[in-house]
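A short worksheet on the structure shown next.
With one protein chain removed, the remaining protein chains of the complex are shown where they sit.
Up next, chain A:
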Amino acid sequence: MSVASETQSQALSGVVAAPLHFLMGALNAPMVFIQKRFGIGGMGAVFLAPNMLIFSIFVLVPVAINFAYSFSGGMAIFFGERHFVGFEQYQTLLTCADYTQPATCREDAFWQSIHNTVFFVVVQVTVLVLVALVTALVLNREMRSRGFWRAVFFFPVLLSPVVVGLIWKWILQRDGLLNAILVEYGLERTLWLAERNWAMFWAIFVSVWAHLGFYALILLAGLQAIPRDLYEAAMMDGTRAFRTFWRITLPLLWPNLLVVITLVLIRAVQIFDEAYVLTGGGPGTSTLFITQYIYETGFAHVLRNLGLASAASMLMGLVLVGLTLLQLMASSRRNREGRA
């Protein structure tokens, strides 16, 4: 280090250190008081308190309010002006002659949205996890411009979901870019967002495109954590490529894969913004997902049914809690096996 840059860094550390020293001096007396008051054991709770407060205000309290609203009826927003209806909202949602036929249900839009969401989740999670895995495997190989390709796949993650929806809407709408290209090549225009199957296809495709980079990155980190020696040992052991993947890579990547599967699953159940911008739930209710149903029932319809929306939210919340518990169980089992 040159003398000039050494002097600079000393000056910089002085600039940083001086206020820090002042701050630490100022905090000393209150910290001593808190420690005397709560004891060493209580200090953990003291440090956690600000976070817990924010978590309570913005998560626990809304959940509690939502829970209370799900047992109330009427159009009023303020809880005091609403009346208690017991399990009526849940009954409305869950009354169905045949659960596989949404049209036979009392709240058919709710069941249609569940059918759509289940289909979306099964296909999107499978496709997204597989494509993210393949992408990570490819990006993990020695190749030219590896950094560039990693950036290319990660770039969509930086976009807001609304922007993603708008970009693809611009490409896929009747007079959009894709149809313009098709017409240019003498092919027929297709109503990508106005035909049921195509609309669902593009909702899944756009969602995979937008989130692929993030999950590929998690898997890439997992792949890079696998020691190179193991692959060399496998090579010396005469292991073929597929068997190396199946017996070495996959088991060692499993903890990361489990995290990815859970996150993808939870986010897929919550699908809303980009799909809402892209298809608006249509055509008809063919891409109406559960979150959109809740949003429209509670806020967008002229007759706001906050009680029904809250009950649907609670049911959806239960599903998400169930998925999270599954993930926790799987990962703790994995940890136990790892130690054993």
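Note that contacts are C-beta pairs under 8 Å (C-beta built on N, C-alpha and C of every residue); 3 or more make two chains touch, one makes a residue touch a chain; residues count from 1.
Going forward, contacts and distances are computed from a predicted model.
Which choice in "Peptidase S8 and S53 subtilisin kexin sedolisin", "Phosphoribosylformylglycinamidine synthase subunit PurQ", "Cell shape-determining protein MreC" or "ABC transporter ATP-binding protein" gives the name that UniProt lists for the one chain left out?
Listed in its UniProt record, the absent chain's protein name reads "ABC transporter ATP-binding protein".
Where the complex has a chain not shown, which of A:Glu81, A:Asp98 or A:Glu232 is the residue touching it?
Spelled out, the listed residue whose C-beta touches the missing chain is A:Glu232.
Check the options A:His21, A:Arg243 or A:Arg333 and report the residue that touches the missing chain.
A:Arg243
Under the stated touch rule, tell me which residues of chain A contact the chain that is not displayed.
Residues in contact with the chain left out: 227, 229-230, 232-240, 243, 247-248, 251-252, 338-340.
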